[in-house]
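Following this message is one structure expressed as structure tokens.
Here's a slice of the assembly, chains where they normally sit.
Per-chain residue numbering starts at 1, and chain names A and B are given in the order in which the chains are listed.
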């Protein structure tokens, strides 16, 4: 079998580094280049390559590119890849929203390449059918991945009350804030601390989260979202509190989730006497989920991923596997 | 002025150690003894004392005793203190619930001394009038303190919807689990982890929390509570998500809280563009609160304490100050 030749843009960020590590062990991949503006010339960990400048990357020598770039920067490279006939797996936010208007609303600037929208939303457990063989995929954000997987069985059964909000209290490790130094990520500011940020409905991930959730369950209530910066390096926990509608009792939830995820190798539904913890997911490519029924009408869902894996890099590879028609979990188990 | 002579039972646990430290710097206190079964004979940090066995503590030489003991053990010592004419500040759960039946329900065993119930609930910002000059006070748990202070202005104005639950997603440092070694508190199990526990409505603190909240606002909905073990040593954050009733808009909340806490030296209401973080409260004797209005009907409250201070030891001292009629914040600012 000839290998798929891949390039990684933004290979020296935290998601990029995990991506390179996963690709370096993927049996079907030949990693051709990894770019980095900051570290060009330095060795790429887990490979024999050195980082190259984005402009000098051999776009014509690869079959697929992964874009672990900041939003706004990513769209232009995606465009270039598409024009060159190369498949594109974007890990930025640039292709996640369906319309330029939504992008403008959540990212406060015009979309750099509106002609690229909409792109398939790469959350295979939900959208698998739309990803097979396609040329471009938008890999979801870490928060939306974790929250959507935690709610999916309820959403597709329209089990949520239309009159109540969905509360998402989320906690993320510091790699989620990127590798660029800032006071926010200074060790002494984060250590021993817990910091809520972009509370209410102000975090940008609300956009794609509600977009995708409402496709599955248009009548659901608004999402109230509070992320927290957790004093650990990686891992993301979404604590989701939902109100069920009259058609559905909390005691049915465990079975509903078990059925939905029975054949999903990258989702672990925990037994109903266990709680998902950060350690269930960190350094794995899976999402771990546990459920607590509360009274008849309420359900507390804990959904956990590694923000750099199922929340970014490994999900990008899962999408690539689907785009090339190879087994979805290749290189991920 | 003659000093108040104080004794501490359970002085070598984490709350006990903080209590001793605070009392050792309190200008009106003469610390006479601190007991410890495990460490008797060892020096008591921040003092010239050595830990003594509980049985040999000089109960007749003190005016007040603090009980930083496990529940069930505490009630018997409280009884002894009362019989000896000594004031009692209990930090355990034994005196917090109003009836033996409630105690049986939440603590799975008969109350050791039902004749001690009910005792005044020592949350001065709410119950100050009931604490002045009394002989016995039950100091609240760390979670109820933090949650009740975060909700108090809403509760006393009956601003909460009766038809919606109150969601409390809480996170506590490991000292909250006590000093007794167990796998739960083993460094390698907690480090880099985040662990939900006693989810739903199964945590014992639900009992006193709903008891006190409903006294203020009987029609409020049920509390859904999920504590998490946070990989830090101290600090407690309660993220409280409430639905307001029609009489009240989320935009009014900041003013309501500002009014309620204007003269409270141990509650810090943050400006409405700031979020309370663990660092706002850790190693202080205060509760820090921030508010995020969400749409018209929802409010997200972040309430933070040091679980060993305002959540235990310093609140006990605040209660003692009230019991002896001295300035409430003596030794605490």
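Note that in this section a residue touches a chain if its C-beta (ideal position, glycine included) is under 8 Å from a C-beta of that chain, and two chains touch if they have at least 3 such contacts.
If you're wondering where the values come from, they're calculated on a predicted model, not measured in any experiment.
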item: Copy count for the complete homomeric assembly [2 present here]; value: 4
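Just so we're on the same page, only the chains that are shown with their structure count from here on.
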item: Geometric centre distance via CA averages, chain B-chain A, whole Å; value: 39
item: Residues on chain A engaged by chain B in the complex (per definition of touch); value: 164-165, 167, 169, 171, 192-197, 199-201, 222, 224, 226, 228, 230-233, 235, 237, 239, 241, 243, 275-279, 282, 290, 292-295, 298, 300, 302
